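A single protein chain has been omitted; all remaining protein chains appear in their positions.
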Amino acid sequence: MSTSPLRWLLPLGVLAALVLAWALVVKLNNLPPYVLPAPGVVLETLVEDRAVLFASMLVTLRTTVIALALAVAGGVALALLFASARIVEFSLFPIAVILQVTPVIAVAPLMLIYLSTDAAVLLCAWIVAFFPVLSNTTLGLNSVDPNLRDLFRLSGATRWQTLAQLKLPTALPYFLGGLRIAGGLALIGAVVGEIAAGSAGQGSGLAFRIVESAYRLNIPRLFAALLLISLTGILIYAVLSLLSWLVLRRWHESELGGRT
Amino acid sequence: MSTSPLRWLLPLGVLAALVLAWALVVKLNNLPPYVLPAPGVVLETLVEDRAVLFASMLVTLRTTVIALALAVAGGVALALLFASARIVEFSLFPIAVILQVTPVIAVAPLMLIYLSTDAAVLLCAWIVAFFPVLSNTTLGLNSVDPNLRDLFRLSGATRWQTLAQLKLPTALPYFLGGLRIAGGLALIGAVVGEIAAGSAGQGSGLAFRIVESAYRLNIPRLFAALLLISLTGILIYAVLSLLSWLVLRRWHESELGGRT
Amino acid sequence: MSAVARESVTRPAADGAPLLRLSGVGKRFANAVTALDGLDMEVRAGEFVSLLGPSGCGKSTALRLIAGLTEPSEGRLEWDENEKDRRASEPHSIGFVFQEPTLMPWASVFGNVHLPLKLAGVGRREAEPSILEALELVGLSAFRDAYPRELSGGMKMRVSIARALVTKPRLLLMDEPFAALDEITRFKLNNDLLEVWRRLRCTIVFVTHSVFESVYLSSRILVFRARPGRVSAELVIDPNQPRDETFRTSPEYAGLCRETSLALARAMDAP
Amino acid sequence: MSAVARESVTRPAADGAPLLRLSGVGKRFANAVTALDGLDMEVRAGEFVSLLGPSGCGKSTALRLIAGLTEPSEGRLEWDENEKDRRASEPHSIGFVFQEPTLMPWASVFGNVHLPLKLAGVGRREAEPSILEALELVGLSAFRDAYPRELSGGMKMRVSIARALVTKPRLLLMDEPFAALDEITRFKLNNDLLEVWRRLRCTIVFVTHSVFESVYLSSRILVFRARPGRVSAELVIDPNQPRDETFRTSPEYAGLCRETSLALARAMDAP
Partner (left out) sequence: PARAADKVTFGTNWVAQAEHGGFYQALADGTYAKYGLNVTILPGGPQANNRLLLPVGKIDFYMGGNMLQSISSVVEDIPTQVVAALFQKDPQVLIAHPDVTEFEQLKTRTLFISKEGLASYYQWLVDAYGFSEDQVKPYTFNAAPFLVDKNSAMQGYITSEPYAIEQQGGFKPTLFLLADYGFQTYATTIETRNELVKQNPDLVQRFVDASIIGWYNYLYGDNAKANALIKQDNPEITDAMIAFSIAKMKEYGIVDSGDTATLGIGAMTDARMKGFYDTMVKAKVLEPGIDYAKSYTLQFVNKGVGKELAPK
């Protein structure tokens, strides 16, 4: 990973080009704002409604971060349980798959019977985010170098030691890959959860702003909310990539980038 | 992977236990069917309404499979593009992240302006499913054994040969891991897409059955539809796991399971 | 200076209590390759046994069987009763050097050598003197903070050796530990290993391809033949014989080497 | 039977056109380790050069520099003009045996040996005779369908050797290819390699830790010293000298070995 400024300038350049193309499409086709608002209009709305929108973003971000943390805890814990014996993995994976494929949007109303809205939203985001962590971590835990496993066995390592000092480090690159997927999913999980659980009114997240804007046909504001979601997503991804680099740069191929 | 019958019996046993627990909860708390229908009731509904439900399942399954295929094509193609040079990866990954975190449920109405309902549903499912494939494949492509890379360079391998014969095989276990995540996501993507794009009426998928049943408070039927989704998810997962095993069993740790 | 050399497959124990006996051991892999078949051998307490034999004859497999890393497909592997008890109470009493370096890529040289002590519950601070001593022995003190991918092939192997020695094990299983080293380093480590062996009074089972090395180090040499892998000859060398430069240049040494080479050649010609 | 041995760092080319010259080459890694510093050496066409030196002195690094797998941090590496052109038109003309086997875990032994030919566009059918010949040479015909994880350490290395030989390259770079092999297999492969060298009239740069092997095989031996890595001595052996069992037991051979050992010892003592 080079530290040259290109590292940061290029993605920004590509994004700028994208925004320009968007502006041109709107201009050339003379699209009305309710079909596709020009980037300028969206930005204006964003600045104008910043108080409301940023407050909502913080709510959504909070849900996302908590859900991601819980997804990591849950996904890794389950992966560890699965790694304890193949038979456990076989037995329980179907349940994990059921959890993954259950459309939260359909079960959210049922959750609401027993949970508060906030808890239901969190649960939705968690359900969406935990599976990649679980799946990738399990894959990683199963990819241990057999010679190293033998070495641990010979050294009389306890189950716990083998886990902490052999399996977890091996699984780390896989886990971090899963985490990067889960980061974005936690965000859309939070948004979908907000929509599904119908959280609304003051102190609610970006999803409500989107639904509200759609209801009022205030499409520029809808796009402003979408923009905030995208920015949040990129932020989360960047933070997780940085984390991955910090952790792996000294030893894993994927972050060494073929340096000689 | 042992071929003992336990391999199949245990997961079934766990599922059976789960269903039993469900039945007991309903019975002991005397829950009315609109809160939580007993498994028997759900099964009855499933059998009764099989014509409608299975037809819907096929619609959803079709969307899922097409979306997954496109997600694989798109995800792998993008990963290959990214692997061609780190600079490309840096530049374009933010766009992939934006795609991933865009809440389809919010943009589906906008898609419908330009796309047919079916295409919009497909796009929703695709957007949700492609990212894990992309992310994991990219990780895999970057994890090539440096000595093997050198060997290919020395043998005068073309870019294309290095890709096909070195990078792709290395990325395979990672890719298959991503595929297993994407399988489930394509399914919920299809369901959410159906809900978001509001595909309704005849010839529509399971999502519509769920929304419709919820609206009519026909909760047993809602659960029957959910059950079908879960079964579809497990089926997809099982097929993808089998694929993974067939491809990797001769050489990758994750499918050898520490056999000596 | 007396060195006794005899060839026989069933030679009874000369000295030391038998620690371990393999009788009629076979090992067949999932792909139907028979690595070992009818392997009979004994390891006696305090002995330095070398395994010598053609590539692919099952030496590594035999070592893994002794370590308990794999189970025999047939035959039996019996440990001395006392030894069994002792091993149950001290699980760290085996040191193993794999044929490949087998280092943890995420840990530094120091961390890799620390591993067996850490697993035995010895903290970094407490373990440091032993680790530095082991690194000093293999000449890698200057590289304590390097990561495995920054080391040369021979350096990796030396880290692996240091890791096996750091616990001062009572049984040391070594699979071609010195193959990747230059002769001078190798000679030095040969002497160091003998010194360790004498000091710890441990038992060593040592796989090597070098006839010279096996004669210089061992009190007994087992020559293996391939497909099926089994012991085809046994050579005994007086354990009281001092091993030094004088021995290395002595006619006895040359004679023993010639004899061992012949046994090896015969093992390779065997049908 | 005349074998000339001289020690000098700047000895001019004795025979064969210079193929490659390294002048003042240094290699410093990202972690500030200086693997090579001020390395001057030459490789002449049709020569068999051995690199000998202590573990970690930069032999593998030098080989990688020659192969173009890494760039020098300082100094120059000049190829003969003709050779440059020829290499541009025939990219497959280098064979490389890495210090580690470096096999593709997803391909069978056959597939691994096929690789360089496949990359050159030679199909499975067409390549089969060459592949089988190479496998025959290293004694692995019976294992053509095995996967790398099913092989012993020495067998993996032999697959790697077969892969380097299968293209009949004009330049062969080998990094301790025979270290993991028993002496008999090693002697056989030594002779086979010499045979290949003579038949193909190729150039071989050979890293080894065995003084005996280097003397038996090479027409020139470069002894390296460590930290900074550079050439500390050069020994020339008459290339017309027949290499066979007679040579191996001749006093000239013994003398050369002694001389080389001394050069190596001096290299290790150097400050």
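Every chain is named by a letter (A, B, C and D) in the order it is written, and numbering of its residues begins at 1.
Throughout what follows, contacts are C-beta pairs under 8 Å (C-beta built on N, C-alpha and C of every residue); 3 or more make two chains touch, one makes a residue touch a chain.
Bear in mind that the values here come from a model prediction, so they are computed numbers and not experimental data.
Across the entire complex, contacts from the unshown chain go to A, B. Among A:T64, A:S91 or A:T117, the one in contact with the hidden chain is A:T117.
In the complete complex, the hidden chain is touched by one of A:S56, A:N218 or A:T232, namely A:N218.
Residues of subunit A in touch with the missing chain: 32-35, 108-110, 112-113, 117, 196-202, 208, 211-212, 215-219. In the full complex, subunit B contacts the hidden chain through residues 32-35, 52, 108-110, 112-113, 195-202, 208, 211-212, 214-219.
We take it that only the chains that are shown with their structure count from here on.
The leading chain pair by number of C-beta pairs in contact is A-B. A straight line joining the Cα centres of subunit A and subunit C is 50 Å long. One simple way to say how far apart two chains are is to compare their mean CA positions; for subunit A and subunit B this gives 16 Å.
Shown for subunit C are the residues that touch two or more other chains, namely 64, 69, 100.
In subunit B, the residues touching two or more other chains are 145, 252, 256, 260. Touching subunit D in their complex are the following residues of subunit C: 29, 31, 33, 52-56, 60, 99-100, 146, 150-155, 158, 175-176, 179-186, 209-211, 261, 264-265, 268.
Those residues of subunit A that touch subunit C in the shared complex are 145, 147-148, 150-158, 161, 165-166, 169, 172, 250-252.
Residue ranges on subunit C touching subunit A, taken from their complex, read 64, 67-69, 91-92, 94, 96, 98, 100, 102, 104-107, 115-116, 118-120, 147-149, 167.
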